[in-house]
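Take this structure, written in structure tokens, and hold onto it; I'll ask about it next.
Just one protein chain is left out here, and the rest sit where they should.
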Amino acid sequence: MPDRRTIAVIGAGYWGPNLARNFKANPDWELAAICDLDRERAQRVADAVGGAAVVTSLDEVLADAAIDAVAIATPARTHHDVVCAALAAGKHVVVEKPLADSRELGERMVRAAAERGLVLMTDHTYCYTPAVMRIRQLIEEGELGDILFVDSVRINLGLIQPDVDVFWDLAPHDLSVLDFILPGGLRPKSVSAQGADPLGAGKACIGYLSLPFGNGSIAHVHVNWLSPTKIRQMVIGGTKRTLVWDDLNPQQRLSIYDRGVDIDRQSAATAERRAATVSYRLGDTWSPALPEHEALAAMASEFAAAISEGRPARTDGHAGMRVLSVLDAAAISLRAAGAAVPVDAGHASPSNRSPLEVVA
Amino acid sequence: MPDRRTIAVIGAGYWGPNLARNFKANPDWELAAICDLDRERAQRVADAVGGAAVVTSLDEVLADAAIDAVAIATPARTHHDVVCAALAAGKHVVVEKPLADSRELGERMVRAAAERGLVLMTDHTYCYTPAVMRIRQLIEEGELGDILFVDSVRINLGLIQPDVDVFWDLAPHDLSVLDFILPGGLRPKSVSAQGADPLGAGKACIGYLSLPFGNGSIAHVHVNWLSPTKIRQMVIGGTKRTLVWDDLNPQQRLSIYDRGVDIDRQSAATAERRAATVSYRLGDTWSPALPEHEALAAMASEFAAAISEGRPARTDGHAGMRVLSVLDAAAISLRAAGAAVPVDAGHASPSNRSPLEVVA
Amino acid sequence: MPDRRTIAVIGAGYWGPNLARNFKANPDWELAAICDLDRERAQRVADAVGGAAVVTSLDEVLADAAIDAVAIATPARTHHDVVCAALAAGKHVVVEKPLADSRELGERMVRAAAERGLVLMTDHTYCYTPAVMRIRQLIEEGELGDILFVDSVRINLGLIQPDVDVFWDLAPHDLSVLDFILPGGLRPKSVSAQGADPLGAGKACIGYLSLPFGNGSIAHVHVNWLSPTKIRQMVIGGTKRTLVWDDLNPQQRLSIYDRGVDIDRQSAATAERRAATVSYRLGDTWSPALPEHEALAAMASEFAAAISEGRPARTDGHAGMRVLSVLDAAAISLRAAGAAVPVDAGHASPSNRSPLEVVA
Partner (left out) sequence: MPDRRTIAVIGAGYWGPNLARNFKANPDWELAAICDLDRERAQRVADAVGGAAVVTSLDEVLADAAIDAVAIATPARTHHDVVCAALAAGKHVVVEKPLADSRELGERMVRAAAERGLVLMTDHTYCYTPAVMRIRQLIEEGELGDILFVDSVRINLGLIQPDVDVFWDLAPHDLSVLDFILPGGLRPKSVSAQGADPLGAGKACIGYLSLPFGNGSIAHVHVNWLSPTKIRQMVIGGTKRTLVWDDLNPQQRLSIYDRGVDIDRQSAATAERRAATVSYRLGDTWSPALPEHEALAAMASEFAAAISEGRPARTDGHAGMRVLSVLDAAAISLRAAGAAVPVDAGHASPSNRSPLEVVA
């Protein structure tokens, strides 16, 4: 199997075991090692996945010429140093979201990967779920028409994180999905963030993001650590149809409503706005069957494919940067009482998006 | 029946028939007349409720000494003139929400009523539903503890109104409920509004309001005319319990979750915020049975009681003004790209709120 | 309007007001009178619908040559006498379900109508709802394939009726729908009934009906007065697709699942049953939009059309008899500890079912 590559997982905390299990089971990969400062923790992960070398030194892993790539699941504040060291050692890298804890450091990582011709991938796991892949496909094929609005809610009783607020903890999920499914990627004009810390935890535990786009459409994200009811729902309104993704309803995760409001744009364009003709469509609802696969398995395959084909991964460093740019602008807006903060227009989505079939 | 008062309904459009039906059926009231410029429309309403005089002239109604009060259901932009004329004629007034279409005009109406010692009531209908009355009671009795956040969603496929945007059309419902249930009434520090008009209708069809309060808590409102799924849900998070009001689930409209996040405030107050102890409670859920009554019937009774007892109505002009102040600030924020706009601190909630028993 | 006919409503109790309101509003009909022994009750109904003559004598109504038809909403035990008197007087008749309280009396009523060439219609209201009309259409067009099973649940906290058990009170709804949607009408081989009276009410308050059909398929009905949760759901399993009708979910009343079990019938027919190939389809779900109309309005129109066209009504006396035959067999089975009781094969469904378009 000449294409089989060797990988080490760095970090055996919360997410590392999932990465280890999936790279172990993936035919494209050989899991060589689990690396963590805490040997016992690394050993437990190695045992649970049926065996792998255990290493406590990052340098040792990076010095091992037999290792082609690393999957990094360490805290966000360490991403820059660990990723840059791995790239310097010639390793391809996939790194847990968010790409980095600041925009500047993220930029350096992307540049470092580009200079060395290595794959730098962000583990935007949700983008590899059957539901999100189907949403992207439906939008690409024009089933929804032009996107008018996206409203995303991700609320639950959640652990108050010691080092990040609720925006940095939860919103990367929503933002990475937006980046993946919107035709132009996540490129809002500006970001307004509203946060609240009613318990005095020292950081926002409730957050709202408004992301207006140039064409009049808007995305909005609600993240909340303090809600006893769990909601994970995204409504995507289009000119032709509207889609609701309810991630907690396994029996009907996606619903596509063939209904909406039509406005007679000719009359709307005149001075007589009051006379604008509005009409309603009340059509059928449709819920596509989804294949069942684990998202991380598809992510691992995509990482291998990107390396083999010498192309950017579907959720590459630029995707990570578009998410990071919004988080960065949100942090500034938060300090400015919610004022609209422009988002830098760098990191254009690649003109030749890799086709969906690759990971389907 | 010496307490029975006589009322005329002004406006026979969308809401007038409901007012007419309820005042007709209420033992405290005698429905004297339906007034509308369109005689046929007024006649249809009079017939449907089992008979009432039909009048096409407002002056004629106001000149009729036998009429004690008027219920006004004309477009918002006419409220000021009609209400002031009625007050000048010595009539008690109940007026459809919003109180007026500008803060300034609303102030004049409130002053006019106060000067004449007449009851000016805003028809905040939701405040008279069994669900909202129970929510207020639960908060008053301390069942939820201190309020940390309120998240309100009111989205549906809705008619694009010719003269108002989605904030002025839908948000008065959420805001009037907030004013009614929050211990201090609706008195946020500031308002940030985000709107979108993706169809080019000439006004916001999607809207988000953020209302931070002085104590670190926040209320947020999402109103949307373009959503094919109908959601009317309010989550009220408290330090002791959290309440979810799902107005579209008649079998379990209110759910109270005895769970939440506790933070050790002593440690949180120290510099070492990261060490703040967080603990979770996963308790029972409870759904109170609600009595069944029509909200407008309770509203009509409260109007009569306020007049009889010479006291402000439960949803008086000041309540209307607190709602109007937020709408007014939202309109300014909208023009300022969502910047936080302070809300004037006038119109304090009355120190002696009328007890709930009156309308129970 | 030469086709407009005149009707009187007999019985002003629970159902009579609904009939009166719908015949009053229907352009095919003129509502001439409300007849009830209790004059006040009749008067209240007449007032509520905007006026009609009030009569306390059935004879007087039947003697009135200007009256073409009567709609009967008196207790089931009086149906035979009232209907036969009306037919004898030459009136067309629509009668509330069930047609009669015994099979024998029902037969006499059907014969009497046939002999006089008059329309005898059973008010199987559910058959005129948009949901049930659409179900029938989907089955007729072959969308579900052959019907394998129908499981119907109708449970709620219900008033224990003084004169009938839960089968006679609730099951006519399910049975009339089955009769309406099944290609051959409601013609099971036999009926087994299980009832329970755990409160000692003197009659079954919980009931289960099993209705095996000749082709191996089965229908089952669960009716229950003692359930605090309200369920009104019918699952219709077909060889091609399965339909779920959830009458309490207005946002998605009908769901059609394009999935099921396929069995390789050739192998199944051999002795080697264990080797029978079974395969699964997990296809999309689809929820058709339904028009909104009141069922009773469509029923009133169908009654008029049947008279005008000289044809049986869609839910004619024979349909009523097929429902009654099952209820009659169920009562016998109940006394025989649930033994299977054959259902008489009379009352074939009409070979030329009137097309759906008539009432659409």
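First chain written, first letter: the chains are A, B and C, and each begins at residue 1.
The rule is simple: contacts are C-beta pairs under 8 Å (C-beta built on N, C-alpha and C of every residue); 3 or more make two chains touch, one makes a residue touch a chain.
Please read all numbers here as calculations on a predicted model, not as lab measurements.
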The one of C:V82, C:V244, C:I307 or C:V343 in touch with the missing chain is C:V244
Per the whole complex, from B:G13, B:G90 or B:P288 the residue touching the absent chain is B:P288
Of the candidates C:L199, C:L248 or C:I332, the residue in contact with the absent chain is C:L199
Full-complex touch with the removed chain, picking from C:N26, C:T74, C:T125 or C:N224, is C:N224
Checked against the full complex, the residue among C:L37, C:L248 or C:V261 that touches the missing chain is C:V261
Where chain B meets the chain that is not shown, the residues are 252, 258-259, 282-289
The missing chain sits against chain A at residues 47, 50, 229-230, 251
Even though one chain is not shown, chain C touches it at residues 148-149, 151, 155, 157, 159-160, 162-163, 190, 192, 194, 196-203, 205-206, 208, 210, 212, 215-218, 220, 222, 224-229, 235, 237, 239, 242, 244, 255, 257, 259-261, 263, 265, 268-269, 273-274, 276, 278, 280, 282, 337-340
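Here is the rule we use: only the chains that are shown with their structure count from here on.
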Interface of copies chain A and chain C: same or different residues on the two sides (over or under half shared)? same
Chain centre (avg CA) closest to assembly CA average -> B
When centres are defined as mean Cα positions, the distance from chain A to chain B in whole Å is 40
Per the C-alpha centroid definition, the whole-Å distance linking chain B and chain C comes out as 44
Expressed in whole Å, how far the mean CA point of chain A lies from that of chain C is 53
Among chain B residues, those touching two or more other chains are 229
